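A single protein chain has been omitted; all remaining protein chains appear in their positions.
Right, chain A next:
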Amino acid sequence: MAMAALRRGGRRMAAPLISPHPVNSLSSSLASSEVLNSVSLVQAVQFNYCASEVDRSQNMGYPPAVSVLVFLLNSYANATNASMTKLILSIKKVINFYGYTRYVYLAILSVDVKKNVIVAISSDKGLCGGINSTAVKISRGLHKLNSGPEKECKYVILGEKAKVQLVRDSKKEIELSITELQKNPLNYTQVAVLADDILKNVEFDALRIVFNKFHSVVSFVPTTSTVLSPEVVEREAEAGGKLGELDSYEIEGGETKSEVLQNLSEFQFSCVLFNAVLENACSEQGARMSAMDSSSRNAGDMLDRLTLTYNRTRQASITTELIEIISGASALEG
């Protein structure tokens, strides 16, 4: 077990692309575990590893799903139950996979594939300004970019607003539409089940997720995240280039590379989808706030203007009446 922990730590430290964050406390604690080599000390090492993972994950902006797993792990790192330890080890493997994932994510932007599926994320409720329209515009643009003689492009739509807009011209291209996502507060399990459904129902080479990234309360940038299917990743890895360097990772345990890639690709999809849904929800709230604020201000301005006009007109009519009465009276006297 100590050797496994050491090897894991070694692989993490040898990968330059993953993290510039030095893990000095980890190496010293690993050295001491080699010397003593008792079960509780190894678990303490794993606990330190988890704690440093939490720090690293905060720094690297891991999706909340991975941080949640790490947090749950921390609560049970000192369990002595054998099955619990096994469960923890399998979860830790997931967290190790994430470094692998980030590498894949960075290298996939310029891959040309045959079957694209565009996942467009929008809101169910209205009154949120222009963010849904921008998301739909980007989806349409991507669709045009990706359709050609051999290529195929389909839509998966989350949310009512995008569905309404895309039904107008791309009815035949829609595969799935999902609504009522925000009835309960968003959580990872819901998005994971959704991702599972999408994976089961849709064939794809590459998934392009279109959403609004939250920049600040007034600025939302429409972005695209791409997730490749495991077959395409393998193909690109054979072909060389950036993804070919995936082979420099050592895969421990009894799994083959294609198995790892498949697990990884599924988990990556659900994590990236969760990130996208959360960012879109944030952008929706911000956009709604600024849209409502500007409409209140416009309504207030209009109210002021109309009040002035009303008062002026009223005073003018009173003045006219007074003038008529006075002139009438003076005509009688004179």
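Quick note on the criterion: contacts are C-beta pairs under 8 Å (C-beta built on N, C-alpha and C of every residue); 3 or more make two chains touch, one makes a residue touch a chain; residues count from 1.
The rule is simple: contacts and distances are computed from a predicted model.
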| item | value |
| --- | --- |
| Undisplayed chain, where the name is taken from the UniProt record, one of "glyoxylate reductase (NADP(+))", "ATP synthase subunit epsilon, mitochondrial", "SWR1-complex protein 4 isoform X2" or "dolichyl-diphosphooligosaccharide--protein glycotransferase" | "ATP synthase subunit epsilon, mitochondrial" |
| Residue among A:S147, A:N201 or A:N298 that touches the chain left out of view | A:N201 |
| Chain not shown: contacting residue from A:L127, A:L145 or A:V193 | A:V193 |
| Interface residues of chain A (partner: the chain not displayed) | 68-69, 72, 75-76, 87, 90-91, 94, 171-172, 174-181, 183-184, 187-190, 192-197, 199-201, 253-256, 259, 262-263, 266-267, 269-270 |
